[in-house]
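Just one protein chain is left out here, and the rest sit where they should.
Let's turn to chain A:
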Amino acid sequence: MTNQTLDTLAAGRTASVAGIAPSAGPLAHRLIELGFDEGALVEVIHQAPLGDPIAVRVDGSVVALRRALAHHILLADAA
C-alpha cells in the first residue's frame, strides 16, 4: 500500500485509482462522477504552462483539474 496521490504521478505513467481521500469533502461526489472511481485507470497526459493544472485521462474521458484537487485522489499501484 503506497500513499501516492494523482498530483505526483509522473506524466506518461498509468496508475489505478484506490479511492478519494476524505479531505476532498463535498467535491468527492463530482470527482467520482467524472470517473475517478476505485479501479479506474488514470494517466497524466498534459500539463498547462507552469505545470498546473493537469489533464488526466480517466478511462474514456479526459479531465482537467488543478494539482491541489488531484491531491485528494489516491492511487493504488503505479504500473
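By definition in this document, a contact is a pair of C-beta atoms (placed from the backbone, for glycine too) under 8 Å apart; a residue touches a chain by one contact, two chains touch by 3 or more; residues count from 1.
The working rule: contacts and distances are computed from a predicted model.
Enquirer: I want to check something: the complex is missing a chain, and I'd like its UniProt protein name from "Septum site-determining protein MinD", "Ferrous iron transport protein B", "Acetyl-coenzyme A carboxylase carboxyl transferase subunit beta" or "ABC transporter permease".
Expert: Listed in its UniProt record, the absent chain's protein name reads "Ferrous iron transport protein B".
Enquirer: Of A:Ala21, A:Val63 or A:Ala76, which sits in contact with the chain we cannot see?
Expert: Answer from the full complex: A:Val63 touches the omitted chain.
Enquirer: Which chain A residues would touch the chain omitted from the figure, given the whole complex?
Expert: So the residues of chain A touching the missing chain come out as 27, 29-35, 37-38, 45-50, 52-53, 55, 57, 59-66, 68-69.
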